[in-house]
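Take this structure first; my questions come after.
Removed from the display is one protein chain of the complex; every other protein chain stays in position.
Moving on, here comes subunit A:
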Amino acid sequence: MGKFVGKAVKRREDARFLKGAGTYTDDIKLPKMAHTAFVRSPYAHANVLSIDIEEAKNEPGVIAIYTGNDACGEFGVPCGWQVDFKNGETMREPAHPLLTKDKIRHVGEAVAIVVAETLEQARDAAEMVMVDYEELLAVTDPKQAMEAGAPLVHDQWEDNAAFDWCIGNDRAEVEAALESAHHVTEMEYRNHRVAPNAIEPRSYIADYDVNADKWTLYTSTQNPHLIRLLLCAFVLGIPEHKVRVVSKDVGGGFGSKIYHYTEEALLTWISREIGRPVKWTSDRSEAFMTDAHGRDHVVKSKMGFDKDGKIVAHLTDEYCAMGAYLSTFAPAVPTYLHGTLFQGVYTTPLIHLNVIAPFTHTVVVDAYRGAGRPEATYLLERIISKAAKEMGMDPAEIRFKNFIPPFDGVEEAGYQTQVALQYDSGDYHGVLERGLEMLGYEDFRKEQAKAREYGKLLGVGFSSYIEGCGIAPSAVVGALGARAGLYEVGHVRVQPTGKVSVFTGAHSHGQGHETVFAQFVADKLGIEMDDVEIEHGDTDQVAFGMGTYGSRSLAVGGSAIIKSIDKILEKGAKIAAHKLEAAEEDLEYAEGKWTVKGTDKSISFGDVSLTAYVPHDYPEGLEPGLDFSSFYDPSNFTYPFGTHIAVVEVDSDTGKVDVKRFIACDDVGNVMNPMIVDGQIHGGVVQGIGQALLEEVVFDEAGQMINASYMDYAMPRADDIPMIETDRTVTPCPHNPLGVKGAGEAGCIGSTPAVVNAVVDALAHLGVTDIQMPVTPQRVWKAMQN
């Protein structure tokens, strides 16, 4: 391609991050800034009988204490996606107040906030707030939440369902096909709840300027404009143009920082009440209790096959927890981001998924890296591997047999699934073939057989995933219940000297936009990367934006920037033609200059830029300036895919799983920066292995999370992970200008089932057919005993 695109250019942002010089929200200290501490419920379900703040008010340094009885208790945060019942009933959407007044619905729910001069004073005074609770029975499991007599999370409805939804072919038709199938494989398991654990805890500073009657909200979010919109229009009812939301360096989100949290709105409100800037930063214990969690599906599934091992039908019923309220995107996660991927990479002709989404006495769930697609992939890739075992087929062979044949989406049409989507382009055979080659499959099977003779337990697991990202065509998602459009904004400002400032509505919280975006902008304009600056995360700088999640930044945000660059080159050509006294058609643009074809007459990008701002000798009727903003609304989702392969060894004495090799052969479309794509894959794979082997949110009967600290919540560490072997095939996306598909979530989507498949493979000769995740040593050992 050009000089930068496709190269492993080192990340520009790393200079500040590696030196500890990033500016995260908590690093910001404003004059006269007040600090806060929350009083949070220790119970999962309780009535608040009384709140006594008298003593706390007199503690040193206390500025104010607010409870749900104050005005802020009237507001609530909205949900961003409406998924109705299949019978037509509207989604049940409870009020979600900033501070609860009377009813507690999860551990950590805030009943009061103390504002004080210092953080220490706020914490001390918060301990003096006396709350009288009446504890009630709680339910945390989504399936149990739907049992008759389960404690109700919201009393106004007869049961805990937020909605009951389905997708795919007619259920009766799918059931009939299963009845007559040659073989049916069944699975029942839990895709368990995990905590996202961004390394930077959530942090907010609200700063109300009395003189200007304007707010600035500094927030560790993935989508500053969306937060501003929700905050202004739906929560506080303050004018949007009076609020600036700043979200510069953010230390990871993984989906948990999409959600518009109650604390963001509450601080914004308080800042005006006290006329001072006010800060809150979550500590790790609060993060476990209040950050949106991920997953939490209880699954029952059947897949039917004909005698050749071809899938004939697939039927699944799931209970997917919402938590105590509806977070911004929770309803979309187990439905439109999940059920729509039930086709997988296979030609399954009949599919039906039913999802019941109950409220539970837990913190909410929301998108977590992959959001719905990892859960779909886990199901498909586990059940097809289980079926292969049951039918005596090789796990690679059964996949090859069922793959959708290759299609490029240009010559060959996209693939229409049974579950609403149309895949853009794909070659699912190719990635598995390459993966098998990287593994050395035949040799591995020999090694495995030999190892077994010595009592050593080796296993291999495959996962052929597809995901839908680059979200999303606004009209499509609108029809599916989204309450926002999902286009992106790209603003390119050429300065008079030819230096370029790019403002993107996408948001970087670790992805490396400052580098990758500069790479393709520089190449497209034929200038140096050093002449391009990428700005994001400030609603006063960037016209609008939907933020970053769903692996959308490059596919959607990058495309918007390309649109603006096209406009700049078009206008630049007019100026160049005028200066060169040539016709526009006779010009060509390359290496940063317009040249009259076949001559050595040319004018540089810099000269054209200067002319645009000093328009003395200038085309008649043309506006000065070189500055364009564009909105890009994608015509389809993008569909990255790949093959992940795990090789594990199980300690036969203890059940401990050691991942020996991990192979990721991904197809994310065109690759702008292979090092950054590798980095995204690595990170995702580690999180996926984390879910497979280690991570799990565990609640006790009373609804307490019993492992809410790093003493008990097991995060993957470097020595849990082998060297990750990556490779790629390239099937460009046919419908966006860069041909990119997205790489942010793929690693987390493909890896989890590969690991569990490998463990089951290692133990297959002992009769083990399934193990509940996370496959801890204890679970593996117990499975081996039966």
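Convention: a residue touches a chain if its C-beta (ideal position, glycine included) is under 8 Å from a C-beta of that chain, and two chains touch if they have at least 3 such contacts; residues count from 1.
In this section, contacts and distances are computed from a predicted model.
J.: Among "Catalase-related peroxidase", "ABC transporter ATP-binding protein", "TIGR03915 family putative DNA repair protein" or "Xanthine dehydrogenase family protein subunit M", go ahead and choose the protein name stored in UniProt for the chain not displayed.
T.: "Xanthine dehydrogenase family protein subunit M"
J.: Among A:74, A:89 or A:120, which residue is in touch with the absent chain?
T.: Of the candidates A:74, A:89 or A:120, A:120 is in touch with the missing chain.
J.: Which of A:69, A:144, A:285 or A:704 touches the chain that is not shown?
T.: The single option touching the absent chain is A:285.
J.: Mind pulling the subunit A residues that touch the left-out chain?
T.: Considering the whole complex, subunit A reaches the absent chain at 119-120, 123-124, 127, 283-285, 653-654, 656, 693-694, 698, 706-707, 710-715, 776-778, 781-782.
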